[in-house]
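Just below is one structure, and these are the notes that go with it.
Not every chain of the complex is shown here; the ones you see sit where they belong.
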Amino acid sequence: MDMDYREVDGTREFVARLAHGEDWRGQIEDFARAEGIKAAFFVGLGAVQNAELWYYDQDDQEYDPMEFDEPLEIASCVGNVSLLEGEPFAHTHAVLSRRDGSTVAGHLDSATVFAGELYVRAFEQSLERVHDEPTDLDLWPL
Amino acid sequence: MDMDYREVDGTREFVARLAHGEDWRGQIEDFARAEGIKAAFFVGLGAVQNAELWYYDQDDQEYDPMEFDEPLEIASCVGNVSLLEGEPFAHTHAVLSRRDGSTVAGHLDSATVFAGELYVRAFEQSLERVHDEPTDLDLWPL
């Protein structure tokens, strides 16, 4: 089986400085709502004061949360914006690192920003997540 | 010595949902072949059921494979498409993570997709890999 894909038209692009003390993912969603963005990809870097990561159990088909109550660099952040039940959802994965360089990574649910920088490429199209049977995740029907 | 670079013209861009149960890298190459893409960069995120990563031994100048037969998140995926012996090759690096957030990373040779999302930016130009003496790798003469 081949992958599903759709050609998109890049419309607007943005650089952002995330607000200190606020949630990493929530800010991206607030921004998307304010700008009417219904499809985008983004990359970013920075640092956070703490983070909650999720791991998806592929057998139980449930997210398993992990909390890291410590300052961490955001060594990499890759994600996208699409609609989930009509609202912008920022699907966000990140790799975080400590003073000794050691890392933790996963699906970033929330994190308190220390400092953060983002590039967002928004598309003309709207992408909507719908329930996918084999994975029990909300994915794009492209 | 300065880095070699070439200005490129972005032509088309795509969002994709990788097919469950199929190979991560192979799907990107099949897509590139189907769309006639000879140069692109991509970023992605998702989860896989297993992965084979390669590490390049800079002294022996050979790839050293590692197999991870376990479910892993794709916390980050950065790569590009160019031509290798006339066929699209997806040079793919990834950071993968486990239930406890611990990570493994490297050159992603293959991985069975659980779910995956990709942004691809294709260029008008064609990039071709040719053998590079000092590294014994196939690189771009720009």
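The letters A and B name the chains in turn, as written, and every chain counts its residues from 1.
FYI, a residue touches a chain if its C-beta (ideal position, glycine included) is under 8 Å from a C-beta of that chain, and two chains touch if they have at least 3 such contacts.
The structure displayed is predicted, hence computed values, not measured ones.
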Assembly size in copies, with 2 chains present: 3
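By definition in this document, only the chains that are shown with their structure count from here on.
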Intercentroid distance (Cα basis), subunit B paired with subunit A, Å: 20
Subunit A-touching residues of subunit B, taken from the complex the two chains share: 10, 12-22, 27-28, 30-31, 34, 43-45, 47, 49, 71, 73-78, 95-103, 114-120
Subunit A residues touching subunit B - in the complex, by the definition given at the top: 1-10, 39, 41, 43, 53, 55-59, 64, 66, 68, 76, 78-80, 91, 93-95, 103-107, 121, 123, 127, 132, 134-135, 137, 139-140, 142
